[in-house]
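Sharing a structure below in structure tokens format, with a few things to ask.
One protein chain is absent from this view; the other protein chains keep their places.
For chain A:
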């Protein structure tokens, strides 16, 4: 063992790309927004770094961060209560829900931003997500600010049963009011966006910008494979495939996301 390996933890300095396997210096990887500089594979980016990447420096005010979930169905899986799992997740993530709502500035423009935290119950949509989405959109209407929502979600929060299904309707309801008020809504589905979130607000953007390589679909690939009993093609449900099918307006590299959103808002906000 030499001095270097004794004093520096080499493992934490280097990140191995999940896609191409090449080793990337951690600092460079983070500066590159968690995108592999060699193969451009977009890795998971923590939710607050996602916000930092979209908001102008210091221009971020979080809203309703204390709204939290309730175990109203007494949902229990293998003796573990939903309420217990919630407190563990809250401790682990430091957040009280899967949806961060905020007022930010984006290239100088006032924007309402919502971001789903995939680390919180797989970004699943329960009562809290629906409620915060509704409030954020109402706030957009009131303040005449565009709404931008970045989604990454496995779908509905099963532990909230039918109430999570109702959030699909609730979020769509407020978007009908956004239409009446002519307030722009830009939806940014990132990896992965499926189920109840894709079948409601994520696919209702005035403009839909998918992040490069993101898996986006109604049913998850596992469910489809089980239903049709065949292997799915490689690029199936990838952002690029959705663009080919005509379901999203564009596919954007993470580094271009902020400027692209800001440019489109320039067209939509008068």
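To be clear about the criterion, a contact is a pair of C-beta atoms (placed from the backbone, for glycine too) under 8 Å apart; a residue touches a chain by one contact, two chains touch by 3 or more; residues count from 1.
The rule we apply is simple: contacts and distances are computed from a predicted model.
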Of the options "Glutamate synthase [NADPH] small chain", "Carbohydrate ABC transporter ATP-binding protein, CUT1 family", "Sulfur transport" or "Acetyl-coenzyme A carboxylase carboxyl transferase subunit alpha", which is the UniProt protein name for the chain that has been left out of view? "Acetyl-coenzyme A carboxylase carboxyl transferase subunit alpha"
Touching the absent chain when the full complex is considered, from A:156, A:207 or A:257: A:156
Would you indicate which residue among A:63, A:141, A:199 or A:262 is in contact with the undisplayed chain? A:199
The missing chain sits against chain A at residues 67-70, 72-78, 126-128, 130-131, 134, 156, 158-170, 172-177, 179, 194-196, 198-204, 216-219, 223-224, 227-228, 232, 236-237, 245-247
